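All protein chains of the complex are present and in place, except for one that has been dropped.
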Amino acid sequence: MLDLTPKEVSERSALRINPLKTCQPVGAMYAALGVHNCMPHSHGSQGCCSFHRMFLTRHFKDPAIASSSSFTEGASVFGGGSNLKTAIKNIFDIYDPDIIAVHTTCLSETIGDDLVTYINDAKIPEGKFVVHTNTPSYVGSHITGFSNMITGLIKYLSENTGIKNGKLALFPGFVNPGDMREMKKIMTLMGVNFTMLPDTSGVMDAPMTGTYSMYPKGGTKIQEIIDLGNCEMSLGLGELTSSMPAEFLDTKCKVPYQTLPLPIGVELTDQYVMALNRFSKNEVPYALEEERGQLVDILLDSHQYTQNKKVAIFGDPDTVLGLAQFALELGMIPKYLATGTPGKFFEEKANALFEKFDAEGCIAKGNMDLFELHQWIKNDGVDLLIGGTHGKYVAKAEDIPLVRAGFPIVDRYVHSYLPIVGYKGGMRLAEMILNTLMDRQDRDCADEDMEMIM
Amino acid sequence: MLDLTPKEVSERSALRINPLKTCQPVGAMYAALGVHNCMPHSHGSQGCCSFHRMFLTRHFKDPAIASSSSFTEGASVFGGGSNLKTAIKNIFDIYDPDIIAVHTTCLSETIGDDLVTYINDAKIPEGKFVVHTNTPSYVGSHITGFSNMITGLIKYLSENTGIKNGKLALFPGFVNPGDMREMKKIMTLMGVNFTMLPDTSGVMDAPMTGTYSMYPKGGTKIQEIIDLGNCEMSLGLGELTSSMPAEFLDTKCKVPYQTLPLPIGVELTDQYVMALNRFSKNEVPYALEEERGQLVDILLDSHQYTQNKKVAIFGDPDTVLGLAQFALELGMIPKYLATGTPGKFFEEKANALFEKFDAEGCIAKGNMDLFELHQWIKNDGVDLLIGGTHGKYVAKAEDIPLVRAGFPIVDRYVHSYLPIVGYKGGMRLAEMILNTLMDRQDRDCADEDMEMIM
Amino acid sequence: MNSREKVLDKYSSKIYKNRKEHVIEIENGEPNIIAADTRAIPGILTNRGCCYAGCKGVVLGPLKDVVQIVHGPIGCSYYTWGTRRHKSKHDETTKNFSEYCFSTDMQETDIVFGGEKKLKKAIKEAVEIFNPACIMIASTCPVGLIGDDIHAVAAEAEELYGIKVVAFSCEGYKGVSQSGGHHIANNGLMKNIIGTGDADHVKYSINLLGEYNIGGDGWEIGRVLKRIGYNIVSVMTGDGSYAEMKNAHIADLNLVQCHRSINYIAEMLKTKYGTEWLKVNFIGLEGIKQSLRDVAAFFNDPDLTAKTEAVIADEEDEIKVTMSEFKTKLEGKTAAVYVGGSRTHHYINLLKSLGVEVVLGGYEFAHRDDYEGRQILPLKMDADSKNIESITVEKDPAKFRTFHTPERIQELKDAGLPIESYEGLWADISPDAMITDDFNHFETEEFIKLLKPDIFFSGIKDKYVVQRSGIPSRQLHSYDYSGPYAGFKGAVNFARDVTLAVNTPAWELVQAPWKTEPTLEGSIGGME
Partner (left out) sequence: MNSREKVLDKYSSKIYKNRKEHVIEIENGEPNIIAADTRAIPGILTNRGCCYAGCKGVVLGPLKDVVQIVHGPIGCSYYTWGTRRHKSKHDETTKNFSEYCFSTDMQETDIVFGGEKKLKKAIKEAVEIFNPACIMIASTCPVGLIGDDIHAVAAEAEELYGIKVVAFSCEGYKGVSQSGGHHIANNGLMKNIIGTGDADHVKYSINLLGEYNIGGDGWEIGRVLKRIGYNIVSVMTGDGSYAEMKNAHIADLNLVQCHRSINYIAEMLKTKYGTEWLKVNFIGLEGIKQSLRDVAAFFNDPDLTAKTEAVIADEEDEIKVTMSEFKTKLEGKTAAVYVGGSRTHHYINLLKSLGVEVVLGGYEFAHRDDYEGRQILPLKMDADSKNIESITVEKDPAKFRTFHTPERIQELKDAGLPIESYEGLWADISPDAMITDDFNHFETEEFIKLLKPDIFFSGIKDKYVVQRSGIPSRQLHSYDYSGPYAGFKGAVNFARDVTLAVNTPAWELVQAPWKTEPTLEGSIGGME
């Protein structure tokens, strides 16, 4: 397994090997799927759209619906305006969404398609919407595309009518539907009136009912997106993912904003709860306090199985940072934090975390790939990997257990339904981490060291 | 590991090896802990009480509080009346519970202590209660003791005042606090007004708050137990565990009853929901319907990883039966079902299940031990074990993965907080089973057969 | 109104005009022309991928000893990393890069100022770290647009490092589907790899073309072929390698499994090196047996023929009982099959042998000959097909070698041997089946409602769509991570997997009881 990876790390500036990111459009597509009755649309060659639908479907095990401008060579030379026009007509005719959310591709970006003009010129049925965002694949990553699409939706739709609606605008970050459900549960418990954008719960974790519906019950309603401009404030979870839409909503509609890390683990969930408390001025209900206390109890009771264990965490920047803080709360040493998404903010945040917890000998690197992470591990090993499916090769090669968390997880089931955020998500994560480490102890121990009680 | 276990199965009628049950009193103690402000009391030698507290604490990782009559040799000969009298006084003086729930032991049972008289003669402070149940260790198992204690509470406390209270009496069976929470969640969603007895949630999964309280917030209130006699009907979950209290409540207070299997998996949860629906006449809310559909979706999507996999399930009778049905819903073959609790009802129920699902070549046996189950496995193997901690030796000896579910789990954390019942519990169980089987596939496969997508 | 009209009728006139040529019902005795390999309609949810997917994803991807650098932004490389299940084995002499994903991860500056420099650097880094015998470069959309000359970079690198470096200009916008990418890959392999080796001819040697070893199919086929006594020179491209493919020209015969993706190479090998090709189908018992007998007939060696029959008898014997058990459970069911450009055809016989009839089918990126048979070739070129280079090769006098005389070939053809011949889907599809080319989401959903197949075979994008509507769905691109499905043993795997899918107990659980049982009071649940 990965036998050709040398231990010696060599400087690379051009060759990306086993990336820890993918391209913007897939993130934009995922965000658009979190809008109710929305058709995500990929403006480019149809291959992009197919790859993204395939990829999302593999992670969520649920249909990912999206259309394409199906560029030909001609369109690539002369521009995709006509393709988009045809596409918009056909989509409304045949698939009847309330909104089409267009994202670009490296193809349409490279030729410089002017989406604003195309959409202005398109025939859009009464009461229907077409929005777009620019998602050149050669900038940022899928995380950037996710942020861009939310921003695009706000840009086209949100309006400040001057009458506040008393609501909180919540940007959940690039997380699973199960996480979004947990975020909503906490807002509801805190008595917060909110709009969450996007909301893929009820879309990408929709129930089996025996009948297929192209647009499931879930997703943020268009009217809610329009009304985002009247929110009291916005809260962006996942600072590296949600800052862009939160800032933009402020710029466009004068909605003040706050950003917080993803609420993974105790303290980061506390921050979320306290932000909601400040917003709603409602006291924290016992139900939440109890969950919190249960999670803390678990961490205390089980600490010896996690404490001082070295872990490598890889994946999307906000997820990695949240998981890293939780790992630190578990007493683990987050030896390597790696994301493929570019941006120095990740490393700054990570280093601040190391400092806060006095964690020595830990390294964080953005714009990195799994090949290099594997090389680091070959040089100085860890006890555990936390991240997505792609880490399984490293796990097998080095015989290190892998806890799957984050995106993408394309080789397991159920993960997208259940949270890793919130106190409840913390319990689930703690159980996964503990079971994994303790299973490994049981596997590796001599017969005489097998423990009945642990 | 277990190297001395021969493959050849020999007839045993006297020697129990590696039991799959323990004695009544520990079940009675667990039930009593599910009453608010209650001191469980063990009437016998103090060793029993210590063993039971130790054992419960190891499973729940939370304090299990109980007192003992601390028999001496003299008391064993002349009767424990004086010890109980002293104990009752001291307990109310020092630990100030609202109620003392006494269970007997093989010691006090063998000498024939008359608990009714002792309690009648005891000085019980105004507004306080002392109840008892007989739990001879040489009859039944911890499951029997659990049922007995609930029945004892009803016997002493419940009254039919002639005025119905509109409530459902729910007997949850011998399950974890996390399961009880899920059962309550479903009742609340179904708009059912209920009393659940016992209710160990908030007691044996209480949060860490920084201050210790001998009697945590949870537990069924005494007033509610008294009022059980005015319930419209009772529902006993776990037919082998909850029939006794349900029948007794009917006999004593004319509360009609129904019993159902533990709501593990889809259909058994459906039965629970439908029973609640018939009771409350409220429609099933979408929140439940959605969870159900999600679980079914997961089972369909992942079926190939579970279907036709052979599994041995061991533990408490109702838990094993519920897990067996869920395994069958997953397409698995529940080849061996084993419980240590005596009673032929278990085998009848299991065989009915095999018949219903056309499961051939499956065996269920009650009053059985792990030693024999291991021998069966040596003769004809399985792909998976589901049960408590004691199975880990067999798992290691035969290199078969073990999913921990049921009681006792003394070598892992978090399990008692999260459900295996209800649709949500089904998702959690499905995730555990799938991850375990798929981890094994990844572990065992050749490099060239390692799958990125599964 | 029949089903076809019911569905097409819902389209606007413009789309109706386009799609009516792609959606047909077979009529007995008619020529049954179908429109294929034409542009997908913008906005219509086609299942098609792009040129890059066909070139790098399908044909080149499985070549295990090649460092395949995708030149472009990161996504395209990422999506073809470990996702297609073309299995490959390590051995001591061959480096296996199949667990790796290589990309130049182009950034905005590369788009603005050109990416050749980065590509050169990437090649240098790959050589330094891995020292591969061969590097291939596959370009994605922006590369063609900004004008990076990847072929020049490849030539320079080949010179510089003394290894084989081949570039493929397979930008996603080229052609109308994956199919253009297959052609581009075929051309590149033919021009640069095949025939460059110097291995000696061995007896009964064959190449296996268009077999990508998905789920280990190629290994299972190879097992049977080797058992009979054939020597496999190269497989294109499942578990294939640059090392073997170099010598593909020395084989006695080429067997073509996936006609759509590899017939170009088959044809060019015939022209350049004189190697005949036979269309085979190793999926389904009838197909396998016929194919093995055809190959034996080609070689016409009594020992081989006897061994062929012995192996067939033995292999069939081994699976007979199991297959008939599965047939009992599947008999009478109907299926929809929508896969790629050849597979739909391959599975018809296997399904038939299990008592399952295909009532709805089609291809994603097939050409007319895949439906109608090669006898209609050559096809008229259109604007899109013209954009995909069609290379011509010349006879290589030094390496040209024929196994049979032209006369003998003609005799064999006359005797019915499918030499250089393929009859297409029409040969086996039921006359009652509905056929849609470039099948799309709308039509699939509608036809499923009307034709109610019991099982649906397609890919991941529609798997859950169809499953949501209550129909078991199996992927025939990836075999849902099972397999092999080819060969005798593969047939059993397939039968087992389909039986499991159809009989999953959870199907009985789809309807919540409160949806069907009357509840005592109140309305039926759900927030609709």
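Order as written gives the chain letters A, B and C; numbering starts at 1 within each chain.
As a convention for this text, a contact is a pair of C-beta atoms (placed from the backbone, for glycine too) under 8 Å apart; a residue touches a chain by one contact, two chains touch by 3 or more.
It should be emphasised that the depicted structure is a prediction, and the values quoted were computed from it without experimental measurement.
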TODO: Give me the visible chains that the unshown chain touches, in label order.
DONE: A, B
- [ ] Could you tell which one of A:183, A:266, A:337 or A:394 touches the chain left off the display?
- [x] A:266
Task: Sole residue of A:96, A:114 or A:447 that reaches the chain not shown, by the stated touch rule - done: A:447
Open item on the list: Just checking the interface: what residues of subunit A touch the absent partner chain?
Closed with: 266-267, 270, 273-274, 277-278, 281-286, 288-289, 292-293, 296, 299-301, 303-304, 307-308, 328-331, 357, 447-449, 451-454
Task: Residues from subunit B at the interface with the omitted partner, ascending - done: 1-4, 6, 10, 12-19, 21-26, 41, 44-48, 50-51, 53-55, 57-58, 61-76, 83-84, 86-91, 93-95, 105-107, 109-111, 136-139, 141, 206, 208-214, 217, 340, 371, 390, 393
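We adopt the following convention: only the chains that are shown with their structure count from here on.
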Task: Whole-Å gap between the CA centroids of subunit B and subunit C - done: 54
Task: Residue list for subunit B, restricted to those that touch at least two other chains - done: 289, 292-293, 296, 300-301, 447, 451-454
Task: Junction residues of subunit C - those touching two or more other chains - done: 81-83, 90, 464, 467, 510, 527
